[in-house]
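The structure appears right after this line, and notes come after that.
The complex appears here minus one protein chain, its other protein chains still in place.
Should a chain be cited, it is by its letter among A and B, assigned in written order, with residues numbered from 1 in that chain.
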Amino acid sequence: MITGPMIRSKRSVHMLATQAAFVAAWGCLWSMTLPCAMASPMPPAAENVRLSDVPDDAGGALLLQWTTPALEASNGVVIERSATAKEIAKDPNATWIEVERLGKLAVLAKEGSYTLKGVSNSEDTRVRVAILGVDGELAEFVESKPARPLASFYAWKRTPLLLVVGFVSLAVLVWVALARRGVSTRIRRIAALDAVDEAVGRATEMGRAVLFVPGIQDMNDIQTIAGLTVLGRVARTAAEYDARLEVPTCRSIVMTAARETVQSAHQAVGRPETYSEGAINYITDEQFGYVAYLAGHMTREKPAACFYMGAFYAESLVLAENGNSIGAIQIAGTAEPSQLPFFVAACDYTLIGEEFFAASAYLSGERDQLGSIKGQDVGKALALAAIVVGCVCATVAVIFPTGSVSDMAGTIFGVTQSFFDGSLGSSGGGSGGG
Amino acid sequence: MLKRVIPLVILSASGLILILSYFSPITESLSETVVSWFNILAGVAFVLGAGNLLAVNLEKISSRRPGWAYAAITLVSFCVMLIAGLVKWGAVPNADHPNVHLAGSQDSTQAAYGWAYEYVLSPLTATMFGLLAFYVASAAFRAFRAKNFEAILLLGTAFIILLVQIALGAMLTDWIPANSAFAFLRAESIKAIVTETFQTAGMRAIMIGIALGTAATSLRLILGIDRAALAKD
Partner (left out) sequence: MNTRDANTQVSKKNDTLIWISLLVFGIVGIAVGKFFKPAPMAEAYVAVTTHARVLAEVVGSEVAAVDGKPATPATRVWVESDDPQLRAGTLRIVEGVEPIVWDERSKLGAKNARDAMAAAGVKAEELSQPINPTGLSKEEFEKRESARLAELTELEKTRIVPSLRDSLGIWFAALLTLGILSFLVRDNPFYKIAESILIGVSAAYWMLVAYWSTLVPDLFAKLAPDLVRATMLPSLQVSEHPSRDFVLALIPLSLALMLLWRLAPRGGWIAVWPLAVVIGTFAGMRLTASIEADFMAQIAATMQPVVVLKSDPVLGDVGLGDVASNTPSVSLDIGGTLLAIFGVVGVVTVLVYFFFSLEQKGVVGKTARVGVWYLMITFGAAFGLTVMGRITLLAERFSFLFYDWLGL
C-alpha cells in the first residue's frame, strides 16, 4: 500500500537501498501490530476484589486486593472509591471518585494490592476496580464490600520492643531497689572520671579556668542532656574548690539549661553566692563559628582543664588539638562514634559511648545511681546471651543441614533473630488490630 | 514546691507519655509534634541567645576590656546581618507577588544576606573546616610518639587504611596474585577485612553500649534518680 511511490523514486542507488530497508522495517512493524490491534478484546474484569483494614495503624488506611484473571490482556487498573458524606453534601452528584490509575506494574502478578490512605474512620467506604486493557479500554468495574478503617490502640508489631524496654527498665529499677537495701554497688574504676577532681584541682592551683564544652547539639539530643548532667557534677567540684568554670554554648536553650545546672550545683554545695551567670554564654549556633571562638579563646585564656561532653562532629579535633597545644588536661566524652577516634588520639582521657552516659551516675557516687549502672549491665548481659544463642544456633544449623537438632537450632535462631530485628511482631500480630 | 517538685513531675510525666505513645498507632505521631514544638521553642529562645551576645559584647566595649574592638566587630556584623536579613535588604522580588517585598528571595548574592552568606559565612566556615587537615596531621604525628600498644594499633590501622585508599597502596600490593592464598594481603582485601569485620564489630558493640547508656540515662532522668541537670536540691 505504501511501497509503490517510494520504490518509483529514482535518485541514487544508495537512497534506494535506504528506502527499501525502511519500507521493509515498516512492513515488519505493521505486520506485527496487526494481529494485536485486531485481537484486543476487552480484558476480563477483576476478580475477588477485597477491602480490609490495615492492621496496627491509627486508622485512615484500607488495603485493597484483587486478582487479575488475564495478565497479558491487562495494562493497568483504575481504582475508585465511594464519595464521603461530606463530598456528597458539597456536590450531590458525586458518587465515585478516582483514587489512582496504576500502570502495567500493578498487573504483572495475578494478585494485586493497593493501600488507600486518608480514608475516613467514621464511615464505610467502598472501592471499585476496573482493569485497563492494552489499548486503554476499560473493563467493567468490580465493587468491593464496604469497609471502615480501624484505629488500633496498641501496635502489636512493637511487642518485642515493649518487652526489651520493659526488661531494661526493670533491670535498672530492681538494681536501684537492691542498692537501697545495701547490696554492693561496686563498679569498676573509670580512669577518665577519677581524673575530674585532679583536673579541676589543677586548674584551681594554677589560677586558671576550667572550660566545659557541652557539644554542639541542642537539648533535643540526649548527649547534650547527658553532658549537662556531667556539668552538674563538674560544677559542684568547681564550686567546692572555688575554681573558675566557663561554659560557652552553641545553643540558646543549652545556655539556659547550663545556667540552671550550674546554679543548682552551687546551691547544692552550699555556696549559692559564688555562682555567676557571666561565665555561661551563648556564642553562635554555627558549628565552625563556635569552634573558631573556642580555638581563639583557649589559645588566649589557656584554661588548665578542658571538658568536652556532648555531641561533637568535625570540630572535635580542632578542640582537642588546641587544648593539647596549651597543655590543658583534657577529658572528653561523646557517643558520636565518628568523633571518638580524634578524642582518643588527642585527649588525655576519653569516655567512650556508654561510659559517657554512665559518667554522671559514677561521679555522683549515690547508691541509687550506681545501682542503675548495674542495671545497665544486666541489659548488656541480655545482649551477650542473645548473641551467643543466636550465633550458636545459626552455626549448628549450618553444620548439620538436616535432622531434628538442626531443625530446633534453626527455629530458635529464626525466632531470636526476628524478635530482635522487629520482624516477629509485624508478621504475627496482624489479627490483633482493633 | 513550684521550684523543686513541679519540674521533676513535669519531666517524668512528659517522658512517660512519650514512651507510651510510641506503642500506640494513634499517638505514634506525638513525637513529630513534639519535635516541631521544640523547633519553635528553639526559635524563640534565640531571643535569649541574642540578648546574651549583645550584653556580653556591649559590656566588653563599654568597660574597654582588652579586645573590646573585636567585640565591636562582632556586634556590628551581628546587627547588620540580622537587620539586613529581617528586612530582606536587596531581595529579589517573588515573581508571583512582586508587590510583597518580604516574600522575595534573598539567597542570591544580590541580597545583603545572600552576599554575606556567600562571601563571609561560607568561606569562613569552610576554612575552619579545612584547618582540620593540619590538625589531623599533627594529631597523627603526636600519637605516633606515644609508646603504648593501643596508640600504635590506632595509628597503624589509620595508616594502613590511608595507604590502601590512595593509589600507593594498590601499587605496593598489586604483585600478589588475586587467587593465591595471600590474596587477603592485597590493598582492597585489607581494607575490606579491616572495615567490614573489625570496624563493624567494634561499631556494633559501641552502638549496643550507647543504646543502653541512652536508655539508662533517660530512665534516670524520668524516674528522678539523676537530678543533676535541673533540681535545686
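A few remarks follow.
Rule of thumb we're sticking to: contacts are C-beta pairs under 8 Å (C-beta built on N, C-alpha and C of every residue); 3 or more make two chains touch, one makes a residue touch a chain.
Nothing here was measured: the structure is a model prediction, and the numbers come from that model.
Shown as candidates are B:Ile26, B:Leu58 or B:Leu124; the residue that touches the absent chain is B:Leu124.
Checked against the hidden chain, the listed residues B:Ser29, B:Ser62, B:Ser180 or B:Thr200 yield one contact partner: B:Thr200.
Remark: the residues of subunit A touching the chain excluded from display are 158, 160-161, 164-165, 168, 186-188, 190, 202, 219-222, 225, 253, 256-257, 260, 282-286, 288-289, 292-293, 295-296, 299-300, 324-327, 337-338, 340-342, 344-345, 352-355, 358, 373-374, 376-377, 379-380, 383-384, 386-388, 390-391, 394-395, 397-402, 413, 416-418, 420-422.
Everything that follows uses one rule, which is that only the chains that are shown with their structure count from here on.
Here the CA centre of subunit A is 17 Å from the CA centre of subunit B.
Those residues of subunit A whose C-beta lies close enough to touch subunit B in the complex are 56-59, 151-155, 158, 161-162, 165, 168-169, 172-173, 176, 218-220, 222, 225-226, 228-233, 251-253, 255-257, 260-261, 263-265, 267-268, 278, 281-289, 291-292, 314, 317-318, 320-321, 324, 335, 337, 340-342, 344-346, 352-358, 360-361, 364, 368-369, 372-373, 375-376, 379-380, 383. Those residues of subunit B lying in contact with subunit A across their complex are 19, 22-26, 28-29, 35, 38, 41-42, 45-49, 52-53, 56, 121, 124-125, 128-129, 131-132, 135-136, 138-140, 142-143, 151, 154-155, 158, 203, 206-210, 212-221, 223, 225-226, 228-233.
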